[in-house]
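The complex appears here without one of its protein chains, the remainder shown in place.
Presenting chain A:
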Amino acid sequence: MMRKSIFIIVVLILASACKEKVAVPKEWVLSKTIQLDEVNPIGLTQVNGSIWLSDGDHNRLVKIDKEGKITETIDSLDRPMHIDAIKETIFIPEYGKDAIETVDKKGRFIMKVSDSLDAPAGVSVYENERAIADFYNNRILYFDGANWISFGKEGKAQGEFYYPTDVQITKDKIWVADAYNNRVQAFDKKGTFLQMMGQDQRMNAATGIFVSEDEVFVTDFENNRVLVFDKTGVLLQVLKDQIEKPTDMMIKDDTLYVINYRNGKLNLFHKQPIFAKK
């Protein structure tokens, strides 16, 4: 009898604890802002745990430490934009050179692409897949590991773009920051339109996108905001603290990093239970 009671109590406590964890809603809260030294960042990525930023105004990539101090530089680029990385290779779309450059320990190389680009603004790498936001051509080029496809054209209808500036490949989708249509669009890996979000949020230049396991982050450049959606397009949160002309973001070690282009700030957000703020 005694053993049975103890067992029931333990089960109840455990059930209660699990329920508590699920029930507590969380949101992103600004925890730190780092002022960068003469960097106007447009894109960011990580290599071996280190953060790299593309500094479009100064035609370079910079690696920074935890305090934002520049520890390494890759120079002689031509307007590097939304970068990405896989293992130890950084992929750099060079807007002024119409090329994607890769940099690793072996050196610097130009990535082979199926067609000519006109101002590549963003690149994404996922396993052996590649995607490029081809700004002036209003399209996405996507490589599935074997073949390239191109999808999208100038326009405002679903599946069309008005100057795409960023792209991200996930397990089953290709997400696009459709900058001057002020929205995000998602496609399957054949280039078929799947869904749209943010079109009702009065964004003004949706220039950057980051997709995590559960959330979609979009920079609302002119309105100085980052919008956070769930995967179905429901707006979860609007980040404004220290956000000024944001261009890109990423999550690393449970920290959300948001970069400001104009004032060169790197903002760090952490998820906190909502009640903890009160």
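For the reader, a short list of remarks on this structure follows.
Going forward, a contact is a pair of C-beta atoms (placed from the backbone, for glycine too) under 8 Å apart; a residue touches a chain by one contact, two chains touch by 3 or more; residues count from 1.
We take it that contacts and distances are computed from a predicted model.
Only one of "AAA family ATPase", "Sugar ABC transporter permease", "Copper chaperone CopZ" or "Succinate dehydrogenase / fumarate reductase cytochrome b subunit" fits the UniProt record of the hidden chain, and that name is "Copper chaperone CopZ".
Check A:Leu44, A:Ala131 or A:Ala205 against the missing chain and you find that the one touching it is A:Ala205.
The missing chain, though absent from the display, is touched by one residue of A:Leu36, A:Ile100, A:Ala121 or A:Ile169; that residue is A:Ala121.
Residue A:Asn182 is the one among A:Asn182, A:Gln201, A:Gln242 or A:Asn260 that touches the chain not shown. Among the residues A:Tyr163, A:Phe187 or A:Phe217, only A:Tyr163 touches the chain that is left out of the figure.
Where chain A meets the missing chain, the touching residues are 40, 42, 56-57, 79, 81, 95-96, 119, 121, 135-136, 162-163, 165, 179-182, 204-205, 207, 221-222, 245, 247, 261.
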